[in-house]
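Of the protein chains in this complex, one is absent; all others appear in place.
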Amino acid sequence: MKIVLQHLTKRFPNRNKKIKEDVIAVNDFDLEIPDGKLIGLLGPSGCGKSTVLNLICGLEKPTEGRIFFGETEVTDLPPEKRGVGLVFQNYALYPHLSVYDNIKFPLENLRGSEKLTKEEMDARIREVVSLVQIDGLLERKPNELSGGQQQRVAIARALVKMPQVLLLDEPLSNLDARLRIQTREELKRIQVETGITTIFVTHDQEEAMSISDTIVVMKDGVLQQQGEPQEIYDEPVNLFVASFLGTPKINVFTGEIKNGQVCIDHMPVLEANGQADREVLVAVRPEGFVLDENGPLSCGFVSREVMGRDTSIVATHGDFQGERIRAIIPSEQEVSPENGMVRFSLKPHKVRIFDAKTQTRIKL
Amino acid sequence: MKTSKEKYLIYILLGLWALIVLFPFYWMLLTSVKSYSSYNSEYVPVFFTLKPTLENYATAFTAVPLARYFLNTLVFTLATTAIMMVVVVLSAFAFARLEFRGKNLVFALFLSLMMIPGELVIITNYVTITNLNLRNTFTGLILPSVTSVFYIYLLKENFEQIPDNLYKAAKVDGTGDLRYLRKVMLPIARPTLVTITILKVIECWNAYVWPRLITDDQNYFLVSGGIQEIRENGFGRENVPAMMAAVVVISVPLVVLFLLFRHKIMEGVARGGTKG
Partner (left out) sequence: MKKDLTAWLCLLPAILFLGIFMIYPLVDVLVYSFEEGYNFASRSFWGTGLYNYAYVLHDPFFIQALKNTFIIVIITVPLSTGIALLISLGLSSVKALRDFFQTVFFLPYVTNTLAVGLVFMILFKKTAYSDGLISLLLQIFGGPSVDFIDGPYWAKMFAMCVYTIWIVMPFKILILTSALAGVNPMYYKAAQVDATPKWRIFYKITLPMISPMIFYLVITGFIGAFKAYSDEVALFGTDLNAAGMNTIVGYVYDMLYGNSGGYPSYASAAALILFAIVFTITVINLMVSRKTVFYQ
């Protein structure tokens, strides 16, 4: 099912009643989600991504704008009429019901022509249970399950109604690191097997990158960029997207374009043919630094951290925005600071230039 | 660390108080199985009896309508508790889960009613029930005590601890509000519901003032009123063993209830009971 959001806006009255102005959680949001894809809705906490999810499933009504599932407008439909499945961050399993009864719960609400017999319900439950692989757990209560198992039950409960859209709100953030990786592969498998259009909300860029077909980056209720993971990483449209994706974070220097060259601290680091002179921000991915005795970028050496596969160099620079530069170099390379300084040159395809004022991308 | 001398002292203190608490119970059991003649022949009461008899229990059930009092109390307790639970659950649900205009105002009003002592309103209630010709009826006995602001408050607090996400999940699945109340909120709040039920049962079983005001027909006496009746006009004033038999019969149900649910009851009382 294709999902289309048109000019979606959601305002809430301010919680602090003294402030009359509404809080704008989602601002003029336009998005088209193709059928059968896994979409990661990514942004820092408080950016309005959960509100978007609530708008799609109908728990919230938009202040302005329209929502379509396929060709049908669902803007004013109550949640139960939309055919969506929703999985919460803390799973929201009913603590007093067994796993089986939890999964059965939504089916018992079906009325009229959709009403199911006991046998049909059972068949459906068995089907999703084997899909999410929790066969042995049906008699248990939620508090007898591990976090990962609860997660699967929650997904089974959302899938059992055969929703057209599956929505996941921070599905992995309550799991420990190892389980998270395992579960996200699991999520991907289930999504591929069922082919249900799935949207999941996360603030973890690694999580979003690893399993999404498409990532949607949000900030302050505004859509920043939509695209495939690699595309968003490589071609961020603005500084926010560039710094939100990638660990360690992208390194940002203040610099300028002068005479067709990008300079940091008056040293040319990159060609910028045909660009007008102006102040810019130079963002360098950690893997974009190359140790080079004659390199233009001279930095104060702080420390060297061995990570096994590669080595990261922590350094300082007067025009660096932030505390410490983090550069990643292959582990076999020696680091030999001279007078406490190291010199780098930059890999051009790992450097992105942004306008100092608007922070939007300047394509070289 | 405690010295052993201190420990003995503490156990003596605790034992002494346990004795003071238990002695009246022992005395009523003991007296209830002494025969009338042997009881009255003891100038210095004897602390045990070698010839226990159950004849006093027979007297208690035949000479006065003890069974009737018992049945009345049972009906009164069950009906009052059941109706109150419905009223309390619905109100707590409205306050905890539903959004409506004027909610905060109404809730504040409810809370302020907690401060009103029963003694103040009982006068008018007496007049109201009398004027409605409901004296000596179960309706008159039950109606004024089927609402408790305190229990509404207690249950509302409990309901509010149920995560919002459960409600949202249920809503996405198309669960109506009342079904959500029945299938999710009530089962989760079960411990609190049990506590409230037990506290109310204790309160009803011991009710004295209101029943006494509203009933003068023995057919509607509850156990408390019955005991008073027995004491003043019962077996002849001096048949103490029969009186004690009646007291035992009246006390047993609550004591059994207590022994069965003692942790629940004590926890419930600690959370919000007062003697009354």
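A few points about this structure:
Note that the chains take the letters A and B in the order they are written out, and that residue 1 is the start of every chain.
Everything below uses one rule, namely that contacts are C-beta pairs under 8 Å (C-beta built on N, C-alpha and C of every residue); 3 or more make two chains touch, one makes a residue touch a chain.
All values derive from a computational prediction rather than experimental measurement.
Taking every chain of the complex into account, the absent chain touches B. Listed by residue number, the positions of subunit B touching the unshown chain are 2, 7, 10-11, 13-14, 17-18, 20-22, 24-25, 27-28, 31, 40-45, 86-88, 90-91, 93-95, 98-101, 103, 106, 110, 113, 116-117, 119-128, 143-144, 146-147, 149, 152, 177, 202, 205-206, 208-209, 212-213, 223-224, 227-228, 231-232, 238, 240, 243-244, 246-247, 250-251, 254-255, 257-259, 262, 265-266, 269-270, 273-276.
Simple rule for what comes next: only the chains that are shown with their structure count from here on.
Residues 163, 165-166, 168-175, 179, 183-184, 187-188, 190 of subunit B touch subunit A in their complex. Residues 57-59, 79-81, 84-86, 88-90, 92, 94-97, 105-106, 109-110, 157, 161 of subunit A are the ones that touch subunit B when the two sit in their complex.
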